[in-house]
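The structure is given below, and queries will be raised subsequently.
One protein chain is absent from this view; the other protein chains keep their places.
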Amino acid sequence: MFLQQLLNGITLGSTYALIALGYTMVYGIVQLINFAHGEIYMFGAAVGLFLVTVAGFSLVPALLGAMTFCMLLGVLVEKIAYRPLRGKSSRLSALISAIGVSIFLSTFMLLIAGPNTRRYPEVVNPTTYHIGSLQLSSMQIIILLVAALLMIGLNLMIQKTRLGMAMRATSEDLEAAYLMGIDVDRIISLTFAIGSALAGAGGVMVGIYYNAVFPYMGTMVGLKAFSAAVLGGIGSVPGAMLGGITLGILEIMGVAYISSSFKDAIAFGILIIVLLIRPQGLLGKKISKKV
Amino acid sequence: MQTKKSAKWAIIMIMVMLVSLVAGCSNKPTSTNTPDVIKLGFLGAKTGSVANYGLPAEKGMKMAIEELNAKGGILGKNLVGIYEDNKGESADIANIATKYITVDKVVAMVGDPCTGLTKVAAEIAQKNQVVIFSGGATGTGVVEIGDYVFRNTLLDSMAVPSVVDWMINTKGWKKIAIITSLNNGYSTALTPVFKDAIQKKGGTIALEDSINDKDTDFTAQVTKLKNAQADVLVFTGYYQEAALIMNEAKKQNLNISMIGGDGLYGQDLAKLGGTAVEEKVIFYCGFSTDKPTPETAKFIDAYKAKFGENPDMFSAQYYDAVMILAKAMTDAKSADPKLFRAELAKLKDYPGVSGSTTFGANREPIKSPVCLLTVKNGAFSLVDKISVK
Amino acid sequence: MPILKLSDISMEFGGLRALDSVDLSIEEHQIYGIIGPNGAGKTTIFNIITGIYKPVKGNLFFKDINLKNYPPYKIARMGIGRTFQNIRLFQKLSVIDNLRVSAHGISKVNIIANMLGFPNSRREEKQIMLKSGQLLEMLGLYEKGMELADSLSYGEQRRLEIARALALEPALLLLDEPAAGMNASEKIELIDTIKSIRDNMNLTILLVEHDMSLVMNICESIAVLDYGRKIADGDPASIRNDEKVISSYLGMGA
Partner (left out) sequence: MDAFITQQIDAYYLRIIIIIGINIILALGLNLTTGVTGQLSMGHAGFMSLGAYTAAILSLHTTLPFVVVLIAGAMAAALFGIIIGIPSLRLEGDYLAIVTIGFAEIVRVFFLNFELGGKAVGLAGIPQQTTFSIVFLIMMVVIFLNITLLNSHTGKALYSIRENEIAAQACGVNTTQLKILCFAMGAFLGGLGGGLYASYMYYISPGEFGFMKSIEILNMVVLGGMGSIPGTILGVIILTIAPEFLRVVADYRLLFYGAMLVILMIFRPNGLMGDIRWYDIKKRLPKKEVKKCQS
């Protein structure tokens, strides 16, 4: 049972990690908890569902469609709600604005789609593979693969491409990057675009895996994913992955061996302890205060 | 400059706020005492996490009021429903109940689907001597609040022993696993009722576990369940999580039936659960669209024609609640809560669309029979009807 | 006896040595200057004195108290006030309230008395207002007393930093590049101000600066830092003639 639970934990963790990637990218560059990120993930799941059920798309086109939609939504949110605040107001104002967007988006979905939970039709052949006593479903494999691929791809992009370099520069020092001739606004837009597209992909896959799409699905998952990003070390892409999977495993093991009554408390409790012992997270860089 | 300007602006804002507050306080609304209508207040959430109970409930209530008005209303007066959204939050329902009573001057409130919220509104209703009639509060401690508090719903304490008896003696399911939804008051209240009944009827509890509403990942619980090798799973929460648990069970090749209360009664159970819930999930309730009585069939047809969807238990119970209130007012020949309240308490064998209702000595509803439903080909179908002992 | 004595102070940042065995000895009532090119470790010395950094090696004494063991706020309360190179005012507080923060530092009245408005608190509050008003007058900020700190001009902000440090009633005042960004006439005014502060308030002033003329003009004693090492100290005349200083610093045409 232990191995099966471990596998359950890794799968759950991968879904956190997918969403955490977006948080960590945005936070790394503009130091903003993009509260609307959970809602963008929800929109990804909903748009994917719409494309599959109403427009009759198959999985891959629906996934791409949802990612494109989320990308546009993310950029739009950034343009409307965050850009006007950048530089001239406190971080708290930006955070409040993000919360506003989050409330707006989830209510908007509630109004157009109703409060009910919906499910995806079976777009992936539900095969189960057996490895000894272990069971692995095809969707689990897809989630694990996609999460790993996206992480590696993202890491390569950030480390190797010009765009990635510009992103790193912007996250290091926004003003200096601007002075170096980097179009900071464009970089931030792109960051939101990439992060949101990832969230969209996550939304579709999690929607298919758990068979549940509803307007408030992004809220708690968003919080957990952000916690995962912090746990891993915010701003760090491998950190988000590690944080997500760690959190997933901890939660599942908590349910399996301690008590499911305290599932959320276990996750947050461990997060608090980690932050107190190692505030920069598992893989984060220690930032010494400049005086 | 800047400071002065904003100071002026702020002072204007404050003035506006104060004036509107004062105006609001002193200006008692003029529309209150139009004597030719009877007002009923709707209690339920139209947004928020429990909106799925409030929305069909609102439709049921609207339909009942329309039907009554089409027949000429009650005592020659038209019924008017007022539908505020309480978001499923107690602060909101308290505000709304107070507003219904003092501003709108309703004679009765219908709702809320949830026990906890009903209690909040019931305290206020009792204090102001206005009838409150819940079409969904199944928990304990509701009618105890006072003699203006009524409910029309199948009580868990009555249904569960019969259901457990059916499980153990008819089906032979003795090793029982039980899962509670921790952040769901309905579920945490129902679990002890089940446990008590299981003990009394000689069953054993193989596993006790819990989930949270709005969770979507139940892999760990299902893996545990699989290891426990129970005959049957009792899940006391709502249909959404029920469907997701069964989905997960199917993924993990766990072939087990699930028993639950009327919290599982939602159209979406079949939509969400798909083949995973087909003939696997069995729940009890007082309302069935399958093999209905003639009254119920009429209601179902009318509801479908009007809203284009099947009614659920809440639509039926709210519909019945309005109808029962109307009957009580007609019998009492008065829309004064103090008078028709007494008629209401005398209700006996009322043939509602959600089964027959009698108010017992302590005003608790006695509803019969208990329908056991499951999902068959995507629709609810009757498994068995058992009478309450 | 020196009022401030640094002995063998070393500081490192991630393996990079910012200060290397620096000794300083500042006599009471002196105006003492530390000069050196950018990155020589001047501000680091201030941050060590005020307790923001703890040195990796060495000791520092303020009137016989080893400052190493004290947190920044206690060091400030002992009577060490400072200004910052990159101005760190409380931007959204009024000018006089900036001074009242320092007054809080040395206040004897506790928070309960403050909250309930006890007579001793009110008496003290009155005293603080009076003293703050005087300080503002002295630094020519009286008329701006009620404005927000961020509405002041650059020069005014610099003076407010000094006023705020003085509100601590310090025995030692640390000025971090007080003349940065000032024009010639402002500098002359600043020199007068610094001198009159020292004379009127009877305190010791330690300043770091890379503007030579200012330092030579007002300092009675000077230390020269280069790459974290002290290469010379003494009175202005001897510094001016020191060969090491000339080669590493003055020679570069300052």
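To keep things simple, chains are lettered A, B and C as they appear, and every chain counts its residues starting from 1.
FYI, a residue touches a chain if its C-beta (ideal position, glycine included) is under 8 Å from a C-beta of that chain, and two chains touch if they have at least 3 such contacts.
Quick caveat, the model's predicted, so the values are computed rather than measured.
Chemist: Looking at the whole complex, which visible chains does the left-out chain touch?
Modeler: The undisplayed chain, in the complete complex, is in contact with A, B, C.
Chemist: In the whole complex, not just what's shown, which of C:63, C:104, C:187 or C:229 touches the removed chain?
Modeler: Spelled out, the listed residue whose C-beta touches the missing chain is C:104.
Chemist: Thinking of the whole complex, not just what is shown, which of A:111, A:152 or A:258 touches the missing chain?
Modeler: The one listed residue touching the chain not shown is A:111.
Chemist: Out of B:69, B:98 or B:310, point to the residue that touches the absent chain in the complete complex.
Modeler: Final answer for the missing-chain contact: B:98.
Chemist: Considering the whole complex rather than only what is displayed, give the residues of subunit A touching the chain that is not shown.
Modeler: Contact residues on subunit A toward the absent chain are 27, 31, 33, 80-81, 84-85, 88-97, 99-105, 107-108, 110-111, 219, 223, 226-227, 230, 234, 261-265, 268-269, 271-272, 275-276, 279, 289, 291.
Chemist: Since one chain has been left out of the picture, which residues of subunit C touch it in the full complex?
Modeler: 50-52, 71-74, 76-77, 81-82, 84, 88-94, 96-97, 100-107, 111, 114-117, 121, 125, 128-130, 132-134, 136-138, 142, 145-146, 148, 164-165, 167-168, 192-193, 196-197, 200
Chemist: In the full complex, which bits of subunit B touch the chain not displayed? Write them out.
Modeler: 2-3, 6-7, 10, 13-14, 17, 20-21, 24-25, 28, 46-47, 84-85, 89-92, 94-96, 98-99, 101-103, 115-116, 119-120, 123, 128, 139, 141, 145, 181-185, 187-189
As a convention for this text, only the chains that are shown with their structure count from here on.
Chemist: Please find the two chains that have the most C-beta pairs touching each other.
Modeler: Comparing chain pairs, contacts are most numerous for A-B.
Chemist: Look at all chain centres (mean of CA atoms) and spot the one farthest from the centre of subunit B.
Modeler: Relative to subunit B, the chain whose C-alpha centre sits farthest away is C.
Chemist: Report the inter-centroid distance (CA atoms only) between subunit A and subunit B in whole Å.
Modeler: 36
Chemist: For subunit A, which residues are shared contacts with two or more other chains?
Modeler: Where subunit A is concerned, no single residue meets two or more other chains.
Chemist: Which residue numbers or ranges of subunit C touch two or more of the other chains?
Modeler: none
Chemist: Any idea which subunit A residues touch subunit B in the complex?
Modeler: Touching subunit B: residues 1, 4-5, 8-9, 11-12, 15, 107, 110, 114-119, 122, 126, 128, 135, 137, 206, 210-212, 214, 216-217, 220, 251-252, 255-256, 259-261, 263-264 of subunit A.
Chemist: Quick one: in the complex, what on subunit B touches subunit A?
Modeler: 47-49, 51-52, 55, 182, 209-212, 214-217, 219-221, 223-224, 227, 240, 243-244, 247, 251-253, 268, 271-272, 274
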